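Here is the structure we will look at.
Excluded from the complex is one protein chain; the other protein chains are retained at their positions.
After this line comes chain A, so read on.
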């Protein structure tokens, strides 16, 4: 008896397979005496077993019925065989439909795969025991393994299993020889579908099991209806965007980024995953001297793109330095650091940010409107990760609407565009590709990249510190 308690949070249920019902209808349709599949007889020593079909018949019937071409019909037929509605008589382990003279037979409805009926371990154990009783040593190694496991884990049911196997074997012997052969074939096919041999593809492979039984009918209680109503009311009240607007945004995005997508257009010089040549990655590193043309073009798409690309951000910083308005970007970066930083550094970061950017008379005072300033200062008393969010957004919009366009027209950017390289596409021959594959080496260790970043940050921080007048004076004095 399988006992499930309320505390059992394991996932035991097979998910719903929607194709099974449709396949059933198809199989029933194939039985039509006038329009169905033509069967013939199978001669087996002295016995004659009716209702066997050739693969070719089945495939052509399917092609005719659905008006599809032969390949699709073959695929459909293979699916039927794989799910166990039709089983092959020769080569019973390979569940495919071959469009030739090989023989197939319909599976009896008792052994059909139906959503509600699960092929349980105890039945499999009985089947294996039955086969072993019939002839010792006929079980394959994987079956023997299963059998031994069942003896271990189903030990409390073992008496039942053995007795039932014996009785089923004897009951089977009562039948006529032809029927017995057919039943054995059917059962064998059923278990090949439901307990596939190792290293085979199985149609019943459904991935993870589900937590809730999809076959159980849910009783809708009053409480569930109430919750559904609340959900729907809230859905009505939500602010909506017209699909034309959102689709327009999609179209715009696609048209701008179409050439930059590595799937849609070939990547220059060559896609490293395909050709094993890592030039693409080498010329697109974070701190490369001369970026590629595609990269530079991407910066002009939107301010967000520019800031996200570290090389672009560096370039923007250079431009801002020339304009002496670097505090906006510095504040933005400080806000980012706060968002992504460690929790224990929150307080000190908040203090430094306040001192550097927000306090009246601060060395790098940013120009945000009074309301935002008030909110931020108030929030900084109890700093948390997103306390600078409002100010950051404001600064971002400021930079985007004003500085960004000036940057795009500036000589800095134009210079960069001219300098940017456009690498030639690689044209590797087969031999070269193989050589590339052999010469693959691991890339730069991410730890080293991180260390480089930290060094750069330290340098930038040192450079950005407000100049200590006294030190300058002492230096000048020393020079004298």
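Following the convention adopted for this analysis, a residue touches a chain if its C-beta (ideal position, glycine included) is under 8 Å from a C-beta of that chain, and two chains touch if they have at least 3 such contacts; residues count from 1.
Assume contacts and distances are computed from a predicted model.
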| item | value |
| --- | --- |
| Among "Regulator of G-protein signaling 9-binding protein-like", "Response regulatory domain-containing protein", "Histidine-containing phosphotransfer protein" or "MIF4G domain-containing protein", UniProt-listed name of the chain not shown | "Regulator of G-protein signaling 9-binding protein-like" |
| Identified contact with the non-displayed chain, of A:89, A:346, A:420 or A:449 | A:89 |
| Contact partner of the left-out chain, one of A:145, A:179 or A:434 | A:179 |
| Which of A:66, A:110, A:225 or A:386 contacts the chain that the document leaves out | A:110 |
| Omitted-chain contact residue, chosen from A:94, A:134, A:339 or A:401 | A:134 |
| On chain A, residues whose C-beta touches the chain left out of the figure | 1-3, 27-28, 31-33, 39, 42-46, 49-52, 89-90, 92, 105-111, 114, 116-117, 120, 122-123, 129, 132-136, 138, 147-148, 151, 155-160, 162-176, 178-179, 181-186, 188 |
